[in-house]
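These notes are about the structure you will find just below.
Here the complex is missing a single protein chain, while all its other protein chains stay put.
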Amino acid sequence: MLDIKAIRKDFPILSRTVYGKPLVYLDNAATSQKPSSVIETITNYYQNYNSNVHRGVHALSMEATEHYEAAREKVANFIGAPDSTCLIFVRGTTEGINLVASSWAIPNLGPGDEILLSEMEHHSNLIPWQRVAQITGAVLKFIPVTEEGVLDLENLSALINNRTKLVSVTHVSNVLGTINPVKELARKAHNVGALIMLDAAQSVPHMPVNVQDLECDFLAFSSHKMLGPTGIGGLYVRPSVLKTMQPFQSGGEMVKEVTFTSASWNDHPFQFEAGTPSISASIGLGAAVDYLQSIGMDEVRNHEMAITQYALEELKHLSEDFIFYGPNDISIRGGAISFYSDLVHPHDLGTILDQEGIAIRTGHHCAMPLVRERLKVSATARASFYIYNTESEVDQLVKALKKATRIFTNAYKKNI
Amino acid sequence: MLDIKAIRKDFPILSRTVYGKPLVYLDNAATSQKPSSVIETITNYYQNYNSNVHRGVHALSMEATEHYEAAREKVANFIGAPDSTCLIFVRGTTEGINLVASSWAIPNLGPGDEILLSEMEHHSNLIPWQRVAQITGAVLKFIPVTEEGVLDLENLSALINNRTKLVSVTHVSNVLGTINPVKELARKAHNVGALIMLDAAQSVPHMPVNVQDLECDFLAFSSHKMLGPTGIGGLYVRPSVLKTMQPFQSGGEMVKEVTFTSASWNDHPFQFEAGTPSISASIGLGAAVDYLQSIGMDEVRNHEMAITQYALEELKHLSEDFIFYGPNDISIRGGAISFYSDLVHPHDLGTILDQEGIAIRTGHHCAMPLVRERLKVSATARASFYIYNTESEVDQLVKALKKATRIFTNAYKKNI
Amino acid sequence: MDYSFDINSLDDLYQEVILDHYQRPRNKGVLTNPDISSKGFNPFCGDEIILSIKLDSKGKTKCILFDGQGCSISQASASMLTELLSNKNLDELKSISYSFRAMMRGESLSSGEMSLIEGLEVLEGVRKFPIRIKCALLAWAALEDGIEEYSVKVLKKEP
Partner (left out) sequence: MDYSFDINSLDDLYQEVILDHYQRPRNKGVLTNPDISSKGFNPFCGDEIILSIKLDSKGKTKCILFDGQGCSISQASASMLTELLSNKNLDELKSISYSFRAMMRGESLSSGEMSLIEGLEVLEGVRKFPIRIKCALLAWAALEDGIEEYSVKVLKKEP
């Protein structure tokens, strides 16, 4: 069991107030808060050994390079990568997926090839593939989502076929909370010679993830959702695939020998990291990994299962206007709960909860096709949990939602 | 006159020691140090209002968005942009140039079109154009560098001709220190209907820069070289050009409406900022701009001219083995001094100076073609100055260089 | 803004009139052959307003409908727009829209401007919730776009 009280003390922001009320932060799927150890790591970098990396013979540069590469080791180890050379630092999940689209997919795909996504993808795992399809002539296919909010695998053998070159799916949905059976998808993909990419933005922060165990070829995630700084994230690429990839951005750091008219590429991962990297953020991400590992990812997952279960039960006590999305089986869902009520639009829910100090997210959650075309609403409200959230915060959420319902119900009564 | 003593107190790292000796940081062209105000701005963000931006109705998200967009305003204003919508946040100069290569050059250039660079470009302003040339069939041309280390403009009217579509040059050389006559180049480029991009990595941090004054179409720079955090930078694009550009990376934030098979683009600058941005770093860059403006960029430039002049004079007292690169006229050079001696290889100079606590850079400075093919050495040593450097630090540099010469001269005498 | 201590009254935001318009929207629907038709969309929250306007022979609004989905503020504002703008010519529509924008920016209005936007004052409370101002303006931005497009395409003049 996590000692939530102790954990909360590690997060300075959790003691702030909003409109005079204690902050209840339930927008963790958008971004997580940061423990003091991460903030101090960044401060320490700037106060004591800030320098450019990889190219200096002086002490500061050596020290910065050591810390930067040590962070890469930590992050690679955290996701079970065979070694740190297959862990590329990127700005976040979005850039990771764009890198795969540019450096692997565009050079490798052609007309008639198929890319299989699911209907529950975040824009970041959809639009890059729309672009790849446009450029290469490849065709996008989608694994449907059932009423219950899980992937419909009934026609999977038709969807993953000899034309399939890439399967790219979210590991955990940021809207529905669904944990997808990605290992099964990986095996099916590999059976037809396709590769598989996982959008792990919502899994790496919240549960044990091991890229070798999952048998995936690409996996991308964002530091800011896992207690780390903004502006950094990781892209894992299976070593045998990495060797075949084209460069991404070009410039300093990613080259070996350069003449006026030609250049040869540096070893990976440096080949994919053009320009001065986000040094402080990478080192900060290393500190976030240390923090998560000191807690243990199994513990993180257990806590989130417990609080999500509790929340699902308590939220049922709301008026019947509320619809909840995603599976009920807690073993296949993460800590994000989306809901909708015709009575109080999500946006209004958001504002009313905000006045109570409660931060939730409302909107399409960058998954417009899912929300509009499958859930058939213009927006949902979403509460999402992390290690520092408590059952009492869930109670406050329920109470505030009841208040919102009251405001609109009273008006409704008057208005008829 | 700058109050250097007061300024130095603002930079915590300057009070550290290296091997027991006070740090003498002369590697500012690689990256600058950060004042407390910048470090505290980042800490304050994480401790008090960390949140994802642009999409939240809760207080933290509104607060983060306000600060993020205020930082964009500050940075846009700092470089004299007409408004903040033409200032795109990028990882740094390298990503800024890659963005222009992908979103403007590749869609617009074709076989026979010419891109004019100079022989003194950093890899970041060379390799993206080599790639553009390869993809589009455009041809790279180079403005030669004279013996003195300035651009040779003699044949400029041949080099900028009707086939020229883009001129992309460094505003200030990171190797030679040369300040290039970019306004003249801009006019010549515009006369033939070409656009001009400035690599301002070494100018924006060190002197007043006004994009409208310089009449440039694109201008890129890095936060980490101008007292700000790593992982962020700016790309200015002239509004009329911005409207014609293709998207860069794709994903969340940069879209308006999305279906499973199509997407429409958001307004600029958001269209070019896919995914969660480097929020803390952007806000930190805003604080760096505040700091520089509180000093005044004219003062910054004056201080650097004075210390560079002093250094050039003092360095002349070294043995005659030393060659110094770049113009002698201080009015056309920034605060970077490259030098070379056959007696003590730059790499050895670097190590010996490091033992004295003095940080300089050695190598090709990511300008291999210039260093190897024009200066005809495998590496140079480079000392580069900023607002916190003093004449006494220059004296220490000279003293340490003399020590290095002694070590190798004594050996030399023994060895013959 | 400092969000730590400011307390805003939800009553200012959710005034009875607004919730009434939200729950019983006036003039909701889509015209088949509108003269002016325009869509407003907020990519950050997904709110959507479709305006369709039929003009009479004198160029005055004969029928204005709105359709769409979204929060109470965006929908109520659209509903109120359709009520206020009936039987007005395009210049009047623009004046009303600009005056409404001015109010939402917090500018002080002349009594003439005030009378133009009579009834819309209830939306002023939205100003205390800066993030929601866009909601209140969504229908009006669509209106302005629609008029501009109509001016360029149909009247063939720059707006």
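The chains carry the letters A, B and C, assigned in the order they are written, with residues numbered from 1 in each.
Rule of thumb we're sticking to: a contact is a pair of C-beta atoms (placed from the backbone, for glycine too) under 8 Å apart; a residue touches a chain by one contact, two chains touch by 3 or more.
Everything quoted here is computed from the prediction, not taken from an experiment.
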| item | value |
| --- | --- |
| Chains on display which the left-out chain touches in the complete complex | A, B |
| Sole residue of A:V57, A:I179, A:C216 or A:L375 that reaches the chain not shown, by the stated touch rule | A:V57 |
| Candidate in contact with the missing chain, chosen from B:R72, B:K188 or B:H345 | B:H345 |
| Full-complex contact with the absent chain, from B:P35, B:G234, B:P269 or B:G363 | B:G363 |
| Touch criterion as defined above, residue of A:L109, A:I160, A:V255 or A:A336 at the omitted chain | A:V255 |
| Among B:K9, B:K256 or B:R372, residue touching the chain not depicted | B:R372 |
| Positions on subunit B contacted by the hidden chain, ascending | 16-20, 344-348, 351-352, 355, 362-364, 368, 371-372, 377-379, 407-408, 411-412, 414-416 |
| Contact set of subunit A toward the excluded chain (per top definition) | 49, 54-55, 57, 59-60, 62-63, 66, 255-257, 266 |
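Convention: only the chains that are shown with their structure count from here on.
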| item | value |
| --- | --- |
| A-C or B-C - the one linked by more C-beta pairs in contact | A-C |
| Central chain of the complex, centres being mean CA coordinates | A |
| Centroid spacing, where centroids are CA-atom means, of subunit A and subunit B in whole angstrom | 32 |
| Length of the line joining the C-alpha centres of subunit B and subunit C, rounded to whole Å | 46 |
| Geometric centre distance via CA averages, subunit C-subunit A, whole Å | 37 |
| In subunit B, residues with contacts to at least two other chains | 49, 55, 57, 59-60, 255, 257 |
| Multi-partner residues of subunit C (each touching 2 or more other chains) | 3, 44-45, 131-132 |
